[in-house]
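One structure, as structure tokens, below. Some questions next.
With one protein chain held back, the other chains of the complex are shown just where they sit.
And now, chain A:
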Amino acid sequence: MLHKQLILDACSYLLLVPIKLPLLISPVLEARLEQAGVLKKVVDAIKDLVQDCNFDCNDSGIALQAMDNSHVALVSMLLKSEGFSPYRLDRNVALGVNLTSLTKVLRCAQNEDILTLKAEDAPDTLSLVFENAENDRISEYEIKLMDIDQEHLGIPETEYAAAISMPSAEFQRICRDLNQLSESVAIEASKEGVKFSCSGDIGSGSVTLRQHNNVDRPELSTKIELTEPVALTFSLKYLVNFCKASALSSVVTLSLSNEVPLLVEYAMGSGFVRFYLAPKIGEEE
């Protein structure tokens, strides 16, 4: 009897082993995004500013902070863990990714696909799974990761002298239009409104937005919160580049203070993309 019991035990044990094995190599990170389009847009917004960067995965979500090559602009991105369902993370990991490669892989996903990010402990690769519910298609891709030595900057909470929120499409149009005339734009915020002006070889131009409230469609309103008037000059090429994030949100917030980098924020339902740009100082013309 005893013998039989032992043998049975051994059998059940043997049976257990193959079941446990997949658990041992289960990923450290598994994050499922309902719409692949969100990540596609985020990466598209960043990839021209930064080539290689770390996606830092921790409990709060997947974050990214990187400066452009010239160190005059900085992008800070957060996809909150609430935006994923589920978001499972055993240990904090940094995924060093080449954004050009990531763009290539994300092009293989449709906006409505369900996207799952997976990475193992001390990963060499990041795997992306796209599921299309409509035609039951599952695509799996892996991209190689790299070690990126990145320094993180501490960005202090700042009380800005002016915070302007406006339709992101409007901001994009202004930047593109003025970019044709000049390299840089002066942004002046006062109680009356905000004025974008530039002057170049062929002439000069300016666009003024007054504060107004659109009751039916609040995303089309322009709001100005002002503690003191501000006037700063910025590189238009960089602003045009930031505007690539317009697809992320219909509203953009510009925060300005004298002699401090401009903050351009695109808020998403569960996260944000923030751009910081150094002002042009001491070049009064």
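By definition in this document, a contact is a pair of C-beta atoms (placed from the backbone, for glycine too) under 8 Å apart; a residue touches a chain by one contact, two chains touch by 3 or more; residues count from 1.
Here is the rule we use: contacts and distances are computed from a predicted model.
Entry comment: the absent subunit's protein name, as recorded by UniProt, is "Ribonuclease H2 subunit B", drawn from "Ribonuclease H2 subunit B", "Exosome complex component RRP40", "Asparaginase" or "Jumonji domain-containing 5". Residue in contact with the omitted chain (choice from A:38, A:53, A:73 or A:247): A:73. By the touch rule set out above, chain A reaches the unshown chain at residues 47-49, 51, 67-74, 98, 100, 151-156, 183, 235, 237-238, 241, 260-261, 276, 278-283.
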